[in-house]
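Missing here: one protein chain of the complex. Every other protein chain is in place.
Entry: chain A
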Amino acid sequence: MGTPMPAPDQIDFSALPIYLPEVECTSRERIRAIQLAKLIEQVGYTYARVPWYRDQMDALGVTPADIRTLDDVRKLPFTDKSALRETFPFGMFAVPMDEIVEMHASSGTTGKPIVVGYTAADMDVWSECIARLAQMAGVTAADRVQMAFGYGMFTGGFGLHYGIQRIGGMMIPAGAGNTERHIQMIEDYGTTTLIATPSYAMHICEVGEKLGFDWASSTLERGLFGGEPCPPRLKAEIEARMHITCTDNYGLTEVMGPGVSGECLAHRDQQHIAEDHFLWEVVDPATGEPVAEGEMGELVLTPLDKRGIPVLRYRTHDLTRVTTEPCACGRTLARMQKVRSRCDDMLIIRGTNVFPSQVEDVIGRIDELTPHYRIVVDNEGGLDRMTVEVEIKPEAFSDSFEEMSAFAREVAGKLRNVLLVTPVVRLVEPGGIERTLGKAKHVDDRRR
């Protein structure tokens, strides 16, 4: 019988598994010590084995001996996706090809694919990271886990598969597609956990409903999502309709694949980073300088024990903020806010960095507004002007110019408190903001 998790404050976390408590729940000091020891070794390994990095570091006048503290990571060059493209396919590999036991590649929608190779040790780290995030969601050896990702070059399928097996869970490798068969398999095999993209999970849910499948009484307990961002509203809807608990994780092919961080059940908008395997930095995307802890910026990752393709300071272009505050689930590993926007979305308004996701957060907390918004930036008399168009809900309309104007000012005030820039708020009719399929176009920057 599917029994979704209760609200975070009603969960008995002591009853939930933690895959590697001696690391996941250790002191911050010990984590930093582990990171430093691994960083020093990894930089030496990389410098010695990858000519591309040796050239970059030589050009900056940095040697492995310069890395003595964690902050010294800033002396190292950044790595961008282009480096992996230029060296296609195997130019960044640090080991002879016969030590590589598996390869994967990104889809390559914007050029040549990014090719990555894993040694046996890399595969071991990868499956361990997946095992951690699966246990954050409550998966144990007793679970039957149905794969709805495609296997293949994409890292999601095999990555999750190995990690689930690592904790003894039973994999049902159904693969992508054939929705009715997925539903039949859930029923026949007593599947407890579904691995899918959130949009495909929603599709399975809807097809099941049409077929008269009763999700409330099915064996399915949880969804492990990945492959695409999972908007909170979509997740909440899937949880309510399928009677399951859904978590998602973060990762990217260039640094490993899924499993860099995973969502625990205490903070549903955050994910614990596998800090003993990944050194994280959050930097100002414009300057590359670190931001204060808790501030929004670009996530930069250095895998600490990656042998096949070591990568230093990989710029993810993903925006997040990281906290090292203790978590109710018992883990001490830092938590990153789920990534909902990319650096390419960042706007600089009168010298202040503004992210559309901040606007989205504020709008999402105002009951009188729908979640739809649009940001228009233009320049008037040399000054940047930011206009935020928001849709009022039909029931929030007051039939008084005075009240509507006061409301618009109130919204502007709430935005200013978060953005540190005062926008003009323009109220728009319900449905007045264009809905686009897929990625909504939230920003119209007319200064360019």
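Here is the rule we go by: a residue touches a chain if its C-beta (ideal position, glycine included) is under 8 Å from a C-beta of that chain, and two chains touch if they have at least 3 such contacts; residues count from 1.
Keep in mind that, in the parts below, contacts and distances are computed from a predicted model.
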item	value
Missing subunit (named according to UniProt) among the choices "ABC transporter permease", "NADH-quinone reductase", "Amino acid-binding protein" or "Lineage-specific thermal regulator protein"	"Amino acid-binding protein"
Touching the absent chain when the full complex is considered, from A:Ala121, A:Ile348 or A:Met404	A:Met404
Residues in chain A touching the chain absent from view	392-394, 396-401, 404-405, 426-432
